[in-house]
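Coming up: subunit A.
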Amino acid sequence: MVTQVTSFTRNGVSDWLVQRITAVVVAIYSVVLVAYLLFQPAVTYQQWSDLFSQTWMQVFTLMTLLATCAHAWIGMWTVGTDYLRVHTVGESANALRFIFQLGCMLVFVVYLIWGIKILWGNG
Partner candidate 1 sequence: MLISVYRYDPDKDITPYMQDFDLEIPGGRDLMVLDVLELLKEQDPTVSYRRSCREGVCGSDGVNMNGKNGLACITPLSEVVKSDKLSIRPLPGLPVVRDLVVDMEQFYDQYKKIKPYLINDEPPPTQERLQSPEDREKLDGLYECILCACCTTACPSFWWNPDKFVGPAGLLQAYRFLIDSRDTATEERLAGLEDPFSVFRCRGIMNCVSVCPKGLNPTRAIGHIRNMLLKRAV
Partner candidate 2 sequence: MSKIPILDFDAIIVGAGGAGMRAALQLAESGRNIAVISKVFPTRSHTVSAQGGITSAIGSDDPEDDWRWHMYDTVKGSDYIGDQDAIEYMCSAAPEAVYELEHMGLPFSRTESGRIYQRPFGGQTKDYGRGGQASRTCAAADRTGHALLHTLYQGNLKAGSVFFSEWFAIDLVKNTNDAIVGVTAICMETGVVHYIRARATVFATGGAGRIYQSTTNALMNTGDGPGMSLRAGYALQDIEMWQFHPTGIAGVGVLVTEGCRGEGGYLINKDGERFMERYAPNAKDLAGRDVVARSMILEIRDGRGAGENGDYVLLKLDHLGEEILHSRLPGIIELAKTFAHVDPLKEPIPVEPTCHYMMGGLPTNIHGQVISPDVNGNDQIINGFYAVGETACVSVHGANRLGGNALLDLVVFGRATGLHIIQALNEGMDSAEASESDLDAALARLRRWDESDASGESVPKLRKELQACMQLNFGVFRKEETMQKGMHKLVELRQRIAGASVGDKSAAFNTARLEALELDNLLEVAEATAICAEGRKESRGAHAREDYQDRDDENWLAHSIYQPTTRKLSKRKVNMQPKTVPAFEPMIRTY
């Protein structure tokens, strides 16, 4: 049994499941958006704004945003633990990986807050 504190759920099965479920959410959202744009080829600002003022769309978008962040976190964490290793980049690997993970985390938090502000903000 290998454990690492920075892992998302610290459990391979959950990580694996989360990654697949979040992928499905993102996929459905993409399909919905693409379908909408196909049916409304010349979408206006008003139509777009109306769409996003409906509660179901706001919840759906937030869900997708959360899913994207979780999905990306697991993915980027994996990339970090694969490539930023002592035997590949040298002694500084652990520090580098920590900074890399911190950076990823910051980006996800920023996107999440920004997303919420867009969805429910007054702009």
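Criterion: a contact is a pair of C-beta atoms (placed from the backbone, for glycine too) under 8 Å apart; a residue touches a chain by one contact, two chains touch by 3 or more; residues count from 1.
Selection criteria: all candidates are chains of the complex that A comes from, given by their letters.
What you see is a predicted model, and the numbers here were worked out from it, not measured in a lab.
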Touch-positive candidate for subunit A in this complex, from 1 or 2: 1
Subunit A to candidate 1 touching residues, read off their complex: 1-4, 7, 10-17, 78, 81-83, 85, 88
